[in-house]
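A quick write-up on the structure given underneath.
Removed: one protein chain of the complex. Kept in place: all other protein chains.
In order of appearance the chains are A, B and C, and numbering begins at 1 in each one.
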């Protein structure tokens, strides 16, 4: 993925890499990119005018059922990253969110998570809310 | 994936889930499964008679270029898990390792990582070593 | 602290260091020792014949109100560590648990956590249970 592949309207989160995120290879540990994706998803939700925290209070949740990451280049200590997130697909009871971790205009990693929309109490599937459908960018 | 899909000869690592790995949903945070995969890969390497630490000392490394996880059910605090790992493919300069996180005989999550084999100094690609090829199970 | 300072009867937990725990200095990140301490506390509880998970189900909890770590030497990738834990003090509504992270007979780090004993529902302080008092080693 190239920087120009990130859709207009994607949410942005800025993030400074601490020592904590690096490993002995001197780069950000591969598992930490899933936390970066989560940070960006949180802000993408906030951009819809409705936070994930509010959605939970209203009784829904979005557990991850699949994750995928392509690692193109390495993020390092003290890098100032921008993490982009956008809703790629949303139909039925599933949402797919794409994320890209960027330094300057270089895409270091990108990938997606697939989420089920569920009722927090009954754990039954719920239809994707309209404000998430409205956020689809591709 | 079902328990019976795990190939005979896969490496096993036992692991007790600490509070640290859980999140406020009461389950293991989705990103931590990639650390579980790494724990299992380390033991899978050790089972070849040649540890990852030794391989690094000999000048090679196996950076992750792709990761994928399917989350089927949730691991919880104090669960005693077994993480299985096996080399699924190994040809040219790439290795694909499959992992499954299991409680009892229930597969909670599974997925794979794809690794490039590289020279640590020159960062040039290297051919997959024979002892890794010999470990392929599928 | 020296190895000989660890009291007879301390609980033991074995642990293999993954890449995930290291940082770019090539050693285990300082914050991860608090997770090591937690792993050891869990096993120390289990050794009393009553796990932390059971204690929670019975309505009590032990939130950490203070932590302290002395870093004496560094743990590294693939080190096989033993983490010792023992109840150092337990009176009134507080418990102090000491932990030591050991490689071979070298104490790499040690320290303590202080916990309040609380009712999970009312969040009121509770007196320290007898089976914890009985576990005091010093």
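Everything that follows uses one rule, which is that a residue touches a chain if its C-beta (ideal position, glycine included) is under 8 Å from a C-beta of that chain, and two chains touch if they have at least 3 such contacts.
Fair warning: this is a prediction, and the values are worked out from it, not measured in the lab.
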Identified contact with the non-displayed chain, of A:11, A:35, A:70 or A:113: A:35
Touching residues on subunit C - with respect to the absent chain: 25, 30-32, 34-35, 38, 61, 63-71, 111, 113
Those residues of subunit B which, in the complete complex, touch the missing chain: 19-20, 22-27, 29, 31, 76-77
For subunit A, the residues touching the chain missing from this view: 16, 18-20, 35, 38-39, 42-43, 51-53, 77-78
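In the analysis below, only the chains that are shown with their structure count from here on.
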Size of the rotation, in steps of 5 degrees, that lays the CA trace of subunit A over subunit C: 180
Computed distance of Cα centres, subunit C from subunit A, in Å: 34
Distance between the centres, which are taken as Cα means, of subunit B and subunit A, whole angstrom: 23
Touching two or more other chains - residues of subunit A: 25, 31
